[in-house]
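The structure under discussion is supplied below as structure tokens; questions concerning it will follow.
Every protein chain except one is present and positioned as in the full complex.
In this document, chain identifiers A and B correspond to the written order of the chains, with residue numbering beginning at 1 in each.
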Amino acid sequence: MTGVWDDDVVEAADVRASSAPAGITETQDGPGMPAALETVPETAPETALETVPEPVPGGPALAVSSRGRDKGAVVTPSERPGEALLPAPSEDDAVFEICDLSIDYGLGPGALHAVRHADLMLRRGRVLGLAGESGSGKSTLVYGATRLLRQPGVVSGGSVRLYSRRRGEEGRVVDLLAASERELRRIRWSEISVVLQSALNALNPVSTIESEFDDVLKAHRREMSRKTRRERAAELLTMVGINADRLRDHPHELSGGQRQRVMIALALALEPQVVIMDEPTTALDVVTQREIIEELIGLRDRLGFAMLFITHDLSLLIELADEIAVMYAGRIVERAGASTLYRSPRHPYTHGLLNSFPPMHGETRRMTGIPGSPPDLAAVPAGCAFRPRCLYAMERCGTEAPALVPLDGEEHEAACFLHSGDVAVPGELAR
Amino acid sequence: MTDNASLAPALEARGLTKHFTFRHGLLSRRGRVHAVDDVSLVLAAGTVTAIVGESGSGKSVLARMLARIVMPSAGELYLMGEKVVLGQKGRRQYASEVQLVLQDPFASMNPVHRVRHSLVRPLRIHHTAGPDLEESVKDLLRRVALSPPERFIDKYPHELSGGQLQRVSFARALAVHPHVLLADEPVSMLDVSIRLGVLNLIGDLRDKERLAILYITHDIASARYLADSICVMYAGEIIERAAASTLTDSPAHPYTELLLSAAPDPARGQPTPLPTRGAPPRLVAPPPGCRFHPRCPYVMEICKTTPPPPVTVDAGHEASCWLRLPAGERRPEASSQASLPMVRGGPGLHARKEVASRNEP
Partner (left out) sequence: MSAITETTARQEGPLPETPETPALAREDTARRHRALVLPRSPKVILGVVIVGIFVILMVVGPWVAPYSPSSTQFAASLHPSAAHWLGTTVLGQDIFSQLLVGARATLIVGFVAGLIATVLSTVIGVTAGYIGGPTDDGLSLVSNVFLAIPGLPLLIVVESYLPAHDQSNSFIIGAVIALTGWAWGARVLRALTMSLRNRDFVEAARIIGERRARIIFSEVVPNLLAVLASSFLFTMLYCIGAYVALAYIGVTSTAVWNWGTMLYWAQANNAALANQWWWFVPPGICIALVGMGLALLNFGIDEFINPRLRAAGLTRKVVRRSRLSNRPRLGLTPVLGRPA
């Protein structure tokens, strides 16, 4: 399982071009998709429609998949600037790499395996989305990787590396699992920073916003004078869209959205190379959430950090992330570029999850989501953990746990036996 | 799905208002929070009406007033066409008709009691159990698709998942045989993959049991999926209401537009940039005129001084926005006239707005 990232890095553009025909071959759609073709013309150019053999009645999913094919066939600066305008990912861009990471709660036979054999790679200037439901281990994964996980969490295997890209230390590699406490302290915040969900609890209620910035800068930038520190704090606050005169305010004087912005500004104070966001917008309203995400993308474009965005909201991730990893019961079950994942999910769980978000356009039809409930980590079923909820479960799924394997030579991986070549792939997982 | 029967609506609210007063500072200056201002609403049997709004828009307070957990400062409630006398008296009788399901399934079940207790209590209080109490409890569990009921009846809340608990919450509400079901963000605390199950359950209760349902949410996509009509609340007021797909496809109020552009929607290629920024007003001193005007990209002079009347945009579609009136009719006095020739109709939308009280200082 390890090494997939190192060895199989392919130019993304090539991947898209070569994968296009594969997308066209399947035209059959899931049952009961009423016609909503009026949404197609405004988003999909003529060329896209031509590639479809006959315009079968297709719901919104079809409209999007044809648009996606168009993008695959002609590689132009597309609607997703993050994907097309940034240089294609290469090995050199890697800043943070998680390999085969396993994390347990507790030790010995009673231990819960919260994360098993997870691989992730963050690249400079890119947003990696990590999606999963509660108990999927998504937070545990990043807390364990940064070694912030509390008792009784234990990292039980794997490696986590930070590739420094700072001027003067190019090529420096830090192994986070072997690092001393002192080294970790140095790296955290200045190289890797984390933004938590509850900004209200993270900010000290009795100190001003300014002193929060001051503390961070004083600890990590000893050379800065008091005046420079204040100027820097004002600059950071302005950067996230808050007026600098709010520096003297206390956290309770700010709204929830403003507090979360302050947290983001604090996380960026030392210009880290990796920013980890753990459900940073879940507690916020949709409008505030959108404002903050616009802000984040702007900052990412300007500062070029790598971002790991953790959330349960897959529909949000598809708009935000360049690449998405989906976790289920402690394992990464699918990983692909954001639009690829949306257009052609390969794992039944991803497919079900995508079908759990009611669409904003087209006819409303009854949707079913995923039957059953997410598993308890203490009693994950043998074999594939998704088997009890899976519509396509086979005998093999009960005994073996599928590994995450690359599909169709794409930058697309899924952990599902349906794609092992032994069985016919259901239409909705082969689009 | 639609219900145009000319029966009296199951529950109707007219001009519901809630102002919380609080003492401010040492000098005991009294302040008032305008949590809900003059909201009128009709819930008809066999329909789902959705209220969409951000936190602080007053949607939860509205639900609690409708459930008579919070006493309104002003306004009237009509249950099956009969005026409800507000106060502690008759609360229990009212509870047997109108039930509220809360947001957090983990918190709304007492951790020390089994599922059985949660369901037996309402059956006992309202004498709605059949000859066999145990069988009535099991029936309730089956109605919310928790079967076989034997598996769930003796469980403690911590032994059930969020989705199962929320079903138990619905079963508890159904135990009293209500005609009206109010659901305050019933799926927002649940995992994504099990939300649809609960939404479909609500839809089934509407279709099969003809309940009048109020679905409160911040997620406009789920409102579109489930509801027949949607009301959008902003800063304590309903600013737009229409049939569900009408509202999401052709919003008439700038705030609804803002909400729609902010909601995640993977089907659009790239998120549209937000038309405007800023936060909802503080409800202690809501802005004069239209409460949305400080954020509105189309703000006009009149918006800053006079609250807009509800304007009928289309049959069953009304929006409280000056933009929706022809330029010549945008006069302050219009705010007390425009509502009169209002068209009523559309699924679940029999809106009445008493605008007179709107102009009080």
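Basically, a residue touches a chain if its C-beta (ideal position, glycine included) is under 8 Å from a C-beta of that chain, and two chains touch if they have at least 3 such contacts.
Note that the structure is a prediction, hence the values are computed from the model and not measured.
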* Pick out which of B:147, B:250 or B:270 touches the chain that's been left out of the picture. => B:147
* To do: Could you tell me which of B:19, B:121, B:210 or B:304 touches the chain that is not displayed?
  => B:121
* To do: From the listed residues A:157, A:241, A:304 or A:426, report the one that touches the chain absent from this view.
  => A:157
* Asked: For the full complex, which residue in B:41, B:84, B:100 or B:321 touches the chain that was left out?
  -> B:100
* Structure fact -> Touch rule applied to chain A and the missing chain gives residues 105-108, 110-112, 114, 134-135, 139-140, 143-144, 147-157, 177-178, 181, 184-185, 188, 196-198, 366, 368-369, 371-379, 388
* Structure fact -> For chain B, residues touching the missing partner are 67, 69, 91-92, 95-96, 99-100, 102-104, 106-113, 121-122, 125-126, 144-147, 151-152, 155-161, 163-164, 167, 169, 172-173, 175-176, 194, 196-197, 200-201, 204, 208
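The working rule: only the chains that are shown with their structure count from here on.
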* Cα-centroid distance, chain A relative to chain B, in whole angstrom -> 33
* **Residue ranges of chain B in contact with chain A within the complex** => 54-55, 161-164, 191-197, 199-200, 203, 218-222, 224-226, 244-245, 248-249, 258-271, 273-274, 277, 279
* Interface residues, chain A side, partner chain B - complex -> 39, 43, 60, 63-64, 67, 78-81, 133-134, 241, 255, 257, 285-291, 293-294, 312-316, 318-319, 342, 352-354, 356-361, 364, 366-371, 373-374, 389
